[in-house]
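A single protein chain has been omitted from the complex, and every remaining protein chain is retained in its original position.
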Amino acid sequence: MASEAFDVNMLIGGQAGQGMQTSGQLLAKSLLKLGFYISTLQSFHSRIRGGHNYYQIRLASTPINCMTRSVDVLLAFDENTLWEHQGELHADSLSIFNSEKIKVDHGKLKGRLLELSMSQVYPEAVTDEIFTNVVYVGVLAGLLNCPEAEVESVIGETFNKGAGVLEKNVAGYRAGRKFVQDAKVSNPRLTNVHPEKQERSLVLHGNEAIALGALAAGCRFYTAYPMTPASTILETMAHYMSQAQVVVEQAEDEIAALNMVLGASFAGVRAMTGTSGGGFSLMVEAVSLAGMLEIPAVIALAMRPGPATGLPTRTEQGDLEFAIHAGHGEFARVLLSPGTHAECFYQTTHAFNLADRYHVPVLVLTDQYLSDWYTRVPEFKMEQVTRDYGPMVEGKADYARYALTDNGVSPRMVPGRGEGLVVVDSDEHTQGGHLTEDLAVREKMVKKRLQKIEGLKREYFMPEVMGTGQDTLVMCWGSNRGVVADVVAHFQQLGKAVTWMHFKQVWPLPEERLRPLLSAYRHLVMVENNATGQFARVLQGETGVTIAQRILKYDGKPFLFEDLLTALEKLLV
Amino acid sequence: MASEAFDVNMLIGGQAGQGMQTSGQLLAKSLLKLGFYISTLQSFHSRIRGGHNYYQIRLASTPINCMTRSVDVLLAFDENTLWEHQGELHADSLSIFNSEKIKVDHGKLKGRLLELSMSQVYPEAVTDEIFTNVVYVGVLAGLLNCPEAEVESVIGETFNKGAGVLEKNVAGYRAGRKFVQDAKVSNPRLTNVHPEKQERSLVLHGNEAIALGALAAGCRFYTAYPMTPASTILETMAHYMSQAQVVVEQAEDEIAALNMVLGASFAGVRAMTGTSGGGFSLMVEAVSLAGMLEIPAVIALAMRPGPATGLPTRTEQGDLEFAIHAGHGEFARVLLSPGTHAECFYQTTHAFNLADRYHVPVLVLTDQYLSDWYTRVPEFKMEQVTRDYGPMVEGKADYARYALTDNGVSPRMVPGRGEGLVVVDSDEHTQGGHLTEDLAVREKMVKKRLQKIEGLKREYFMPEVMGTGQDTLVMCWGSNRGVVADVVAHFQQLGKAVTWMHFKQVWPLPEERLRPLLSAYRHLVMVENNATGQFARVLQGETGVTIAQRILKYDGKPFLFEDLLTALEKLLV
Amino acid sequence: MDQQAYKGMETAWCPGCGNFGILNAVKQALLELEKKPQEIMLFSGIGQAAKLPHYMRGHVFNGLHGRALPAAQAAKLANHRLTVLAFGGDGDMYGEGGNHFLHAIRRNVDITVLVHDNRIYGLTKGQASPTTDLGVKTKVQTEGVINGPLNPLALAISQHCAFVARGFSGSIEHLTTMIKAGIAHPGFSYIEVMQPCVSFNHINTHAWYKERIYDVAQDGKHDPTNYLSALEKAEEWGSRIPLGVIYRNDRPAYDSLCGALKNGPLVDQVFRPELIAQFIRHY
Partner (left out) sequence: MDQQAYKGMETAWCPGCGNFGILNAVKQALLELEKKPQEIMLFSGIGQAAKLPHYMRGHVFNGLHGRALPAAQAAKLANHRLTVLAFGGDGDMYGEGGNHFLHAIRRNVDITVLVHDNRIYGLTKGQASPTTDLGVKTKVQTEGVINGPLNPLALAISQHCAFVARGFSGSIEHLTTMIKAGIAHPGFSYIEVMQPCVSFNHINTHAWYKERIYDVAQDGKHDPTNYLSALEKAEEWGSRIPLGVIYRNDRPAYDSLCGALKNGPLVDQVFRPELIAQFIRHY
């Protein structure tokens, strides 16, 4: 089936509990089944019912790196949704709603309207509102001209409970579809929207990619205290508990979680925890402990807007400097900052390798946007995953956990394997691991622990760079990769000499290697989801290269394509 | 009594529990009573008995800013002490010990020896070792030629328990004194050591100065969990509990401590907590909370070597960057870094004022050295202490805790005073303090909270600068002021063009005002008690001025005069 | 004054949530005690339960998950003239905040704490809480809960908590009485409130509770001053669930023992510079 290039953005909005998440997911699932490239953005309030939530689905003929603001189809479950999103509509946009429930002054609404009388379209959905979702799925599927049978098969998979329920759902779907065909809505943007079948791709969100990464790395112990937006890593891991022989335990608090990780890791298994800023705050003492004990630990830090409780269901990149310096005393650590789902997966496997090879805490830094970002991506390959457990020995009787070595890394042993004893101590300690107040030993141990930073810098994941010319460099880290890549590509197509650079590791920074890279450009721009330009400050501090321009966003939402487009346009004139 | 310039360094060493702390304190007390300028350094192991501990007393004819390495008189309670400190002796040093307990090969010992047979000098001290201390006090007092009666009066004050005990102590003291007079030890350094009576001075350690500062600021609530070296602030506050109407409560953990401070402060009283790095790690979430709630909070952070438990009874300045960035999310805070006992006192009072005027957490950053540094200082003046509670209102019914203002600071009200209600919330909130998910409000509130940084920078305590010429600038912060001042003065006297600068506030830094100050010098040197040069990095990052030279020490001990002398000599050739 | 005097912002709870009943009882109790909003300080952590203070009028300190109690105790000590209440869920108070709960019982500051125990993590969408029953499956406890459930009443009684009661969000009148008694009792008053969560707890529903609850006061047999029989009552769970004052004693409150509070609320104390000058001169 030949297909033209297309790019459609749909927004389904209403109150929490009204089920527009079900519609969205059903539709997304169907579209995905059909092989579309889709990507979704969910905007939720921190409540279970009510409020204004929405679910955005973008589908396109090429892989999608970010979300757009401009809405082509608006499906409103309540009146509020109509008004809230007027600013995102264009003249051709189509707003769909049940005119029996929503009565509005048409003149005030932008774009075109497709009103539906539910009692006529599918009376069953008036009796039981639960069937509203599937009607709208029909409407949208009809609009997009999706193959009928395939959507029905998804519906079949979803509602395989009681025979009656499934039938009513299929009927509702067909009714919605029929309605839209009868209505003969035409929209150039919505025709010829046909997928090319994508082989071997996955549909998941960032947290699932991280959990799969942990499993692929051989993680055997995952413990966390629930915290949005990190909880779904815990839930995904819990799903595989018995199957994958991984202990998944909900800790009494975050302090316990990281101390448990260290205990499990000490005993010889790969272990991980995940949380958001508030929970990470509570882990800080144990981060310092990991530094002192030199025990591998992997921590997923899914950021949300702070300080304190902040906006629990929104996104921000506000904890970077905190994470870089978290924990009293001086010790080495690594911060990885994946920008794609594939990086979520592979960087998590790397995190375990780095942790094991250097015996340091490694953070995988994401944010709510990436955590919840649900999209289609190429399949992750187990063949590309290595598991490097670092230097290990079967301990002789004189085994010394902190034996001084050339690179500050002392071979580990698994307690119980061999004659040696593994002794680790949070006090300053001897090579054997016992507490000491010998200040000459102290000096040696400080050097040993800090020496690892050199090794880590040598192994730094250099940033991804795309573009030519030495004029403007637009930099970002973590979840902003997609939007920066797309917006900069847009300018590149317009012939601008602009390059983008994505940092998938933000600490430690090999200043010597980065300096020439940055100095090569005339204008440096940093794009971040925080209010003070944290990575710009860190990068500037480390390299000494001034980063003059910062594009910042800190209202809890990710950059949409248009946001960055507008901001960059001003800089690129 | 005329007096020549003098400078004597005595070291009393032995095992914990042997009582050399008693001797040291008794002697110190006597010397202080006599009006000497003295200063002490205590080196303790983290245990109650045994190990090698020592007590160093330096006395001089002028105020003492730091301690020296070179020891003039070594009083050894055990053999180990003799050997441990050989490296600090010079040809004229006098080593004193009980030859009945310590048998050593004289040839191997440096300097001169004064051996004493306790059974001959004071047999009572053989029967009951408790009297050993006072004999040595006699020996040292005799050596220093202290007025006999005055030392006896101190002994009288100290041992007023039972009549028999006092008499035996006085007798022991006299015996020691007689012994040293009979022995006719002569030492040019120890003659003509006469104090000038110092009027209106205090003898205390840094933590007592901080506690007094808190009381002088009107602190009414102090809560902490015991942690070396901060515990003595808690203990000093507890001493005044009923007298000063200050609730002093030992919290169940550090998390509770800072959350309690916020509760008390919310209710309208000045409140404070104190801890060391490990405890501060646990407070980090509540630091972020203070930033979000905009509740004044004062935290004393007395640093010790980390990571983790580290060296609990030693000193380090290793938590600076951690403290600057502690807490998730972005918000304003202040870090004061007193360098003297007077600064401990006055900066603590300022801390309360800044906290109240900006509604931010303020940290008073010290370290074990300054916390425990016991010395004579000029009296603190209550007349010089202001108490500025910041903008307060008696709340009308429409009182809004987070009303938007020009400078980001919204007037506070005390709950219960007036009609208004005080509502604070750790979620993002409206001006009225209630939780909101309005993202436009979010943006305004972020700006409000961060705007305070500008005000705080305007009120920055500019560093103290001493010297002329634009060649070399030696910088430091916190407890290193004394040693840097003395060593640089030494080079200045030698005619070197070198200046010292002490930062008594390390965050936030007004980069615009500091840049020209630093750029004026050709060579910049930073002296710090940590392994990575944290303040140098911060200052460089903020101002963009490169600080090429760092003198670092991280073995758990403070810089002694000679340490810095040697290090600076190399740089100043 | 009527309940309207306490009306706060619009609620964001699910329709049918047990929290509404608790909110109702709290307002009613304060009304009956004639406490003005200006005379009460309401503390909470984070969770569905912890939103309650926003839906009331009073001074509000909505702090961190698990940390309501330290702030509440300190505020009371700073101004013991005001009435202090704290609210939180089972995760908030027994999980993240377990240590503060334990030590607040020991400290015995005169505050009243309501734990809205829906036996689940509501706000974070349905993970097990410390009180979730053995075997219950959730998205995290995919093979069923294997940690023994906490018995918070037994915990409190075992440490001689000054006042321990149990209420039910569906028995508003009874709960109102408990809250009033808790506020009246000097020292740390703890009220465990059984609360259905219609979204995530499909076991301990409103009907489930209705079938089981009974008032310990009804037959006059339970002596709440008897430590062991109180512990016995605290163990009762299953076909019959006791409501009411399970345990109380007359330990003096911290506020009455603390030397620094002898002259009245801290917040009213006048600063005396000469006193501090005197301390200073002592060094």
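Each chain gets a letter, A, B and C, in the order it is written, and its residues are counted from 1.
Heads up, the rule we're going with is that a contact is a pair of C-beta atoms (placed from the backbone, for glycine too) under 8 Å apart; a residue touches a chain by one contact, two chains touch by 3 or more.
Small disclaimer: the values here were computed from a predicted structure and weren't measured.
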| item | value |
| --- | --- |
| Of A:143, A:302, A:422 or A:518, the one touching the omitted chain in the full complex | A:422 |
| Contact partner of the left-out chain, one of C:1, C:207 or C:257 | C:257 |
| Contact with the hidden chain (one of C:35, C:57, C:80 or C:107) | C:107 |
| Which residue of A:185, A:262, A:351 or A:524 touches the chain not shown here | A:262 |
| Residues in chain A touching the chain absent from view | 202-204, 208, 212, 215-216, 218, 220-221, 223, 240-249, 251-253, 255-257, 259-269, 271, 285-286, 289, 293, 379-380, 382, 385, 387, 414-416, 418-427, 433-435 |
| Touching residues on chain B - with respect to the absent chain | 17, 45-51, 225-228, 231, 234-235, 238-239, 241-242, 248, 250, 252-253, 278, 308-309 |
| In chain C, positions touching the absent partner | 95, 98-99, 102-103, 105-108, 130, 143, 146-151, 154-155, 157-160, 227-228, 231-232, 234-235, 251, 254, 257-259 |
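Everything that follows uses one rule, which is that only the chains that are shown with their structure count from here on.
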| item | value |
| --- | --- |
| Of B-C and A-C, whichever chain pair has more C-beta contact pairs | B-C |
| For chain A paired with chain B, centre-to-centre distance based on mean C-alpha positions, whole Å | 45 |
| Separation of mean Cα positions, chain C and chain B [Å, integer] | 42 |
| Length of the line joining the C-alpha centres of chain A and chain C, rounded to whole Å | 37 |
| Shared-contact residues (touching 2 or more other chains) in chain C | 46, 63-64 |
| Residues of chain B whose C-beta touches two or more other chains | 255, 285, 289, 293, 425-427 |
